[in-house]
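Shown below is the structure under consideration.
The complex appears here minus one protein chain, its other protein chains still in place.
After this line comes subunit A, so read on.
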């Protein structure tokens, strides 16, 4: 059996400028943040990022990595707006494809099912059609004759997702309440990278969750990165919840051009180990 374990820097070294990358999770929930941080350290640029967006988008924006964002929202959940996404939108520094949340899922589903598009009612009558002039509608060939939005397949070069457990072969498990769309991201992608809190033996996967929690099987995973606290500062329940104090600190610094260089220098200039160490120090200082 192939051992698919790798480091974040190894998998990110495989990225090329201009690639389309899908990032799993939802808002500020179970985001593969250690992989995002690895992208920040790499020279790769001009990325199209497809995401139910949270601070993954914010951090990539802060480092000038984004050419285009495909999104339905970008939010930090407990804080409504990500300041960096606001800044790059308001300065015109990124292009966007803005979809309804359901259209976004349809775009990934179409890619996963190798269909050119999927029909949906969502989007009709809204400005999603105006701001995406390439979108087309399709007429039902049946007696109803309904005219629906034909959401084009959103194929991905690479998918990054963060789950709770996996074995070294790539069977991966979520232990929280919601799988989000992580399996769909993997099915829509040519290359699938999963980071996890902990790599365990295959035989131990069912120790912590039911069989239904095995979201990804190894045929849809190319690399496994062990990344304890790798979703920080987003949630990875039940391993840990969102680090609200740190997220507030991130948002405050992101809002303030004078404070951001200090934040980036302290937390983002080193490797993942340095990041986690500084986060621990930050938590100590806050006590």
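Here are some notes:
Basically, contacts are C-beta pairs under 8 Å (C-beta built on N, C-alpha and C of every residue); 3 or more make two chains touch, one makes a residue touch a chain; residues count from 1.
To be clear about the criterion, contacts and distances are computed from a predicted model.
As stated in its UniProt record, the chain not included in the shown complex is "CoA-transferase", which appears among "Carbohydrate ABC transporter permease", "Acyl-coenzyme A thioesterase PaaI, contains HGG motif", "NADH-quinone oxidoreductase subunit H" or "CoA-transferase". Remark: the omitted chain is touched by one listed residue; of A:46, A:147, A:204 or A:256 this is A:147.
Considering A:101, A:155, A:244 or A:278, the position touching the chain not shown turns out to be A:101 (whole complex).
Contact with the undisplayed chain is limited, among A:85, A:160 or A:250, to A:85.
Checked against the hidden chain, the listed residues A:23, A:112 or A:128 yield one contact partner: A:128. On the side of subunit A, touch with the chain left out of the figure occurs at residues 26, 52-53, 71-75, 80-81, 85-86, 89-92, 98-103, 105, 109, 120-128, 130-131, 146-148, 177-181, 184.
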